[in-house]
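All protein chains but one are shown in place.
And now, subunit A:
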Amino acid sequence: MTLALQPIADPSAPLARRNPVAKLAAALLFSLPLIATLDPLTPAIALLIELAVVPLFGVRYSTLARRAWPLLIGAFGLLVTMVLFAADRGGTLLLELGPFDVTTGVLTAALGLILRLFAVAVPGVLVFATTDPTDLADALVQNAKAPARFAIGALAAFRLLPLLGAEWQMLTLARRARGIDAGRNPFAAVRLFVSTAFALLVGALRRGGRLAVAMDARGFDSGAPRTYARKQVFRQADAMLVIGAVLLSALTLATTIALGLFRPII
């Protein structure tokens, strides 16, 4: 679990070094406008741009692929859903799967959705692959004026996440030791899962409560203005990154509109 959360980029790469808030804003501002259209071209262009800037973030393509592979599951899910439920079955008939006609129309729509999934998710993967969680929390508080109680509190909770994996294994083994297993009964398996998850939640809440007391004992609730041991600065280059993201997003949409492929979502 920790592996998926730790930054894995070369920290000296030109864009990896940028302020975490700037990176987050750039990712959101670049990818969100693309949702406005349903055509497959817009996300395709966006994805090309994203892949082109990957080296600037100091991330290897192989690393990106390892991080992003769960998206393939989502993509496959989208494909299946579209084949089963797509309303528009226009275009040439390619294949008949029982009652489901697989047509070029269905595949184009599925392709559009899958490309959108990747185009929106890859910037997020890039940001978190190149950003230390501590730096992100610092920047959110110092540069984006997020409440410290929220940002630092979330960071502290985040630190406890890897413990949950070990805790889950212990709870599972402990249930077997108590003579409780599901065998081949799927209903029993669901019940067992729910009860284990509940025990995990109870444990996590207790632990979180103790952590909160320890944090308050060190003055986290004092209400006095905090100072910052690690300074995060929002430089001109950070602003340029955000502006660049907006411009590229606009350029992508403009291309689609110019080619007459723009299909607004509403």
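The criterion applied here is as follows: a contact is a pair of C-beta atoms (placed from the backbone, for glycine too) under 8 Å apart; a residue touches a chain by one contact, two chains touch by 3 or more; residues count from 1.
FYI, contacts and distances are computed from a predicted model.
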Candidate names "ABC transporter ATP-binding protein", "Carbon-monoxide dehydrogenase small subunit", "Transport permease protein" or "tRNA 2-thiouridine synthesizing protein E"; UniProt protein name, chain not shown: "ABC transporter ATP-binding protein"
Residue in contact with the excluded chain [from A:L41, A:A156 or A:V246]: A:A156
Contact with the hidden chain (one of A:P99, A:P186 or A:P225): A:P225
Residue touching the undisplayed chain, where the options are A:A65, A:V213, A:I243 or A:I257: A:V213
In subunit A, positions touching the absent partner: 1-3, 6-7, 11, 132-135, 152, 155-156, 159-160, 162-163, 170-171, 173-181, 183, 195, 199, 202-203, 207, 210-211, 213-220, 222, 224-231
